[in-house]
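Inspection log for the structure reproduced underneath, given as structure tokens.
Every protein chain except one is present and positioned as in the full complex.
Right after this comes chain A.
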């Protein structure tokens, strides 16, 4: 596996134990700029634990994390955010009754004026929100539109656009397509493609092989807290990925198809 560009984020032999339960037993992946790294696995495979380790929610029991080649340890999700790792969770962190602009800037509101009369800079906030959303291919009716009036796919896009605008280098998407219809799914996949092309490393968690193959550059399958290595696009077929997720039929067989990276 050789790439000219170095990895932005490397997870090396990550182990995570919860008491006697070994949730992760040595998982390694590398995320490269401008690539979409798909993390596949069935329920309980350890996907959630793994991304929570990446985003600073859990501290790994063993193993190390490297960002642009330098080892880091995160004490909190805030540390990870500051290091450029943004996570869009399934439950989205969007507030339906608030406007798109208010959601987009939540926690990082731009302000103008002099204390004690500092107010929100709505002109800037609205303008940036509209531009960032149209970059993602969504034309908002108006920035004051409540997020609750958007479709599920559009909400995902707001969350993604927000992460990108605030300087994410690695964008982790936790099953962004699992609750969406066909049309909305393809919109989200198109958004992932746009984000990747802007040079951000995307980690796309899914258990849908077709969605993964549509946008993925690399594929890592998690199974019972272990990984069977990473395959590049074109090296692996849909049915092989499916088998790996289901538990693996014959390891020897699969080892060959993965290009001996186990």
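Please note the rule applied: contacts are C-beta pairs under 8 Å (C-beta built on N, C-alpha and C of every residue); 3 or more make two chains touch, one makes a residue touch a chain; residues count from 1.
We adopt the following convention: contacts and distances are computed from a predicted model.
**Student:** Going by UniProt, what is the name of the one chain that was not included in the view, given "Secreted protein", "Response regulator receiver domain-containing protein", "Xylose transport system permease protein XylH" or "Serine/threonine-protein kinase rsbT"?
**Tutor:** The chain we cannot see is recorded in UniProt as "Xylose transport system permease protein XylH".
**Student:** Touching the hidden chain in the complete assembly: which of A:73, A:134 or A:178 does that?
**Tutor:** A:134
**Student:** Please give every residue of chain A in contact with the chain that is not shown.
**Tutor:** 36, 77-78, 81, 89, 91-98, 102, 105-109, 111, 118-120, 122, 134-135, 137-139, 141-142, 146, 148-151, 186-187, 189-190, 192-194, 213-217, 232-234
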